[in-house]
Each structure stands twice: as structure tokens, then as C-alpha cells.
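Before we start, here is the structure in question, set down as C-alpha cells.
Just one protein chain is left out here, and the rest sit where they should.
Which chain is which? They are A and B, in the order written, and residues in each are numbered from 1.
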Amino acid sequence: MKSKTGQKEIRHSYKLTAALSVLAILMTLMVTISARSESAAFGSKDKEVFADQRKRDSVKSVEAFSKVYSVLISPRCVNCHPAGDVPLQGDDSHLHAMLPQRGKEGKGMLTMKCANCHQSENTRGPHTPPGNPNWHLPPADMKMVFEGKSASELAKQLMDPAQNGHKDMKALIAHADDALVLWGWEPGDGRTLPPLSHKEFKEAWITWLKNGAYAPEK
Amino acid sequence: MATTKLKINGKEHAVDVDPSTPLLWVLRDHLNLVGTKYGCGVASCGACVVHLEGEAVRSCVTKVSRAAGKEVVTIEGLSENGDHPLQQAWEQVDVPQCGYCQSGQIMSAAVLLREIPNPTDEEIDLAMTGNICRCGTYLRIRKAIHLAAEIQNEIK
Partner (left out) sequence: MTLVKTTLNRRSFLRAALLAGGGMVLSFSWMAGCKPSGRKALEMPEEWFELNSYIKIGENGVISLSSPNPEFGQNVKTSMPMILAEELDVDWDNVVVEQADFLPDRFKNQFTGGSQAIRSNWTPLRTAGATARQMLILAAAKQWNVPASEITTEPGMLLHRASGKKAGYGEFASVAAQIPIPEEVELKKVTDFSIIGTSKKNVDIKNIVNGNPLFTMDYKVDGMLTAMIVHPPAFGLQFKSMDDSEAKTMPGIKSIFTIDTLTGDIDQNFFDTTSFTKLAVVVGNSTWEVMQAKKALKIAWEEEPERVFRRSASWMQGSEIIKATFPPGLESTDDHLAKMAEFTKKPGQILRRDGDPEGAFKKASKIIERTYTAPFLAHNTMEPVNCFAHVTAEKAELYGPLQAPEYINATLSQRLGLPKDKIHIKLARMGGGFGLRAYGHHLIEAAVISQQVKAPVKLVYTREDEMTAGLYRPAYSATYRAALDENNQLIAFHVKGGGIPEMPVAPHRFPAGAIDNYLAEGWSITSNITTGIFRAPRSNFMACAEQSFLDELAAEMGKDPIDFRLELLERAKTAPVGENNDYQADRYAGVLRLARDKSNWNETKQGIHRGVSAYFCHNSYVAEVVDLVMKNGTPKVEKVVAAIDCGIVVNKDAAVNMAEGAIVDGIGNALFGEMPFKDGAPQKNNFPSYRMIRANEAPKEIDVHFVGSETDPTGMGEPPFAPVFAAVANALYKATGTRFYNQPFINGLTTG
């Protein structure tokens, strides 16, 4: 999602971010190791240790992502990250009745602009429009599709600023507390919650990111 | 009870209702504007569409507080003399059967025509799929919107 802070966005490539993360980890390791031993020196045994650590972090990262993924493809998230230009609806993620269209800015079109019906709060009663002040889909030039993506595809997409709404690491971390994202956990009558609590999700999200934001194999 | 100040069809009103009362029921029960209809109460059928600052909102799920101080236009206020291009076209094509959904249809179509003065069939479908007609007058609605576009062009 594009943010309109007026501030310049710093773009990182995925690889640079990953490299920086690895470097950060290595440096942490080095500090840790040197803290433990009186006089540390980088021998071949140490390299093994580093490689092991990296492997453990990537495992941890990927494990965390599988939790993240379960939330992102649950109806409360995937319904507004559709593959097509019509949002999805309901716990069975069917095409939103009456087929409102994404529109250029993701805010709907013509007679069915999202905010016409989706107001700043959930409307009370079953089958009524849920609400949030920022209700919209990703814009047409940055669709951020979740629907139909494998865990691997989604992880890579999320880390790619060209596909994730130009988010850097900081913005990605902050996104877990975005107001519209939070809506997913207070969706109104008759809508099931995501499979994890927001707290668990946020934890997994940050764990995934901070441990290298590795994409799973599949 | 709180007093909400409304501006409906250019006229000011002050209504004494619970601010969470849907605009639909304020219009129908308190202001005697019964052209806007109740069909489902859950924003699914479009019979309750009015213009709020020009946008097509479903008054059955719109609290009257949302409309406070803003311009609201209902079917009764779409034109001075019942001669909006859509109303003229609706007559010429003789669109309605039972007529119950038609206010909502016209109000939705009015937004379409404002934004796309010469819509294609596809654009009409995109805009009008939110309005259910149980009697099945969809083909005539499409035809009337095309005709209204022509009438509108001639006026300009």
C-alpha cells in the first residue's frame, strides 16, 4: 500500500536488505562470540558456526512465515487482495456480490465506490457492509495480489518494494499495526477471525522479517 | 434526542432522531420523502440509493449522522420538473413494471451519467449491477440510460 506521508521513500532491493540483514546477524554473532571467548579469531570452525546460525535463522524465518501466510490467505486479508479487479467477500471468498470494481486508486468506481457503503466503522447486523476509514483495495498499478499465491511467491512479493507498495523494512514492520490490517481482527458480525490472534500474527511477521525474511521453498 | 441538521434536495431540515437512525428511515418516516425505498436493509439491492455529496450511497446503512450538514439528493429532488434526462428517457422507453426498484435505478444511473456521459453497455453493467430489479427490466434500463445520454448531449 502506498503511504502518503509526503516523505521520500528509501528504496532497497531485496538482495541488499537480505545482505544487510545477514551482515547484521553476522556482526551480532561476532560480538557474541568475541564476548564469550577471550581472544576470538575466525577459524574454519567459526565459519561453520556462522553457516549453522544462518541456517537456523532462515529456518526460523521460514517457520514464522508459514504462520504469516496462514493469516494472509485467510478471508479477512485475501478478500481485499484479490487476483482480479473485484474484491472477494465472505468466509468462502466468493466474488463480491454486484461486482464492484477496483478502479485506478483501488477505491471503486462510479456507483460503487468502496466508501459509499463501507463507512468508517462496521455497520451493525449480519450481511451489512463492514467499515474502516481507509477501506479500499490496492491500486491498479500495485495490486499486491495474495489470492492464488504460494507461500514462496507471496514471501518474495512482500519483500519486493516494486510489488509491495514501495515499503522498506521499517514500513513493513509498521504495516502489522496498520489500521486497515487491524480491522481484520474486528471484522463485524458473522465474519470469522484470522487463524492467529493479532499479537501472534505480529510476532510471526516480525520474526519472519527480522530473521532474514526468507521465502520458503514452495 | 439529538437534533440533526439535514439538507435534502436543497431544503434544510432539522430532525429529532437517534443519530444512528439510517437516513432511509429518516427520509421515509420523518420527512415524508417516500420515493427512496426499502428493499433489503443490508445494502444489497439498491432500492435505497440517494446522492450524498453527489455519491451513490445506500441510505439503509447510512446513519443520518453521516449526512449531517451535507447535501443529500433523493429521487424527488433529482430535477425540478421531473425532467432529468434519465426521467425523460425512462418515460420514453417505458421502463418500469411494478416500479418499486426504479428510484434506486435512476439515482444510480445518474451518477454513472455524470461520470461517463456516453457509457458503453459494459460500463452500464459495471455501474448498475448493484440495483436489483425483480421484474427484470434490465434491458430497458440499459436502453434508457443510452437514451438519457443522448438527451443529455443535446441539452449541452
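Definition applied: a contact is a pair of C-beta atoms (placed from the backbone, for glycine too) under 8 Å apart; a residue touches a chain by one contact, two chains touch by 3 or more.
Small disclaimer: the values here were computed from a predicted structure and weren't measured.
K.L.:
In the complete assembly, which of B:Leu52, B:Ile75 or B:Leu113 touches the absent chain?
P.N.:
Only one listed residue reaches the unshown chain, and that is B:Ile75.
K.L.:
Of the residues B:Thr36, B:Thr62 or B:Gln152, which one touches the chain left out of the display?
P.N.:
B:Thr36
K.L.:
Considering the whole complex, not just the chains shown, which residues of chain B touch the missing one?
P.N.:
Touching the missing chain: residues 1, 18, 21-22, 25, 28-30, 32-42, 44-45, 47, 74-76, 82, 86-87, 90-91, 94, 96-103, 106, 121, 124-126, 128-142.
K.L.:
Under the stated touch rule, tell me which residues of chain A contact the chain that is not displayed.
P.N.:
Touching the chain left out of view, chain A contributes residues 97-99, 127.
Going forward, only the chains that are shown with their structure count from here on.
K.L.:
From the C-alpha centre of chain A to that of chain B, how far is it in Å?
P.N.:
That pair's centroid distance is 39 Å.
K.L.:
Enumerate the contact residues on chain B facing chain A in the complex.
P.N.:
41-44, 46, 49, 55-58, 61-63, 66, 108, 111-112, 115-116, 123, 126-130
K.L.:
Within their complex, state which residues of chain A touch chain B.
P.N.:
Result: residues 97-101, 109-113, 115-117, 119, 123, 125-129 of chain A touch chain B.
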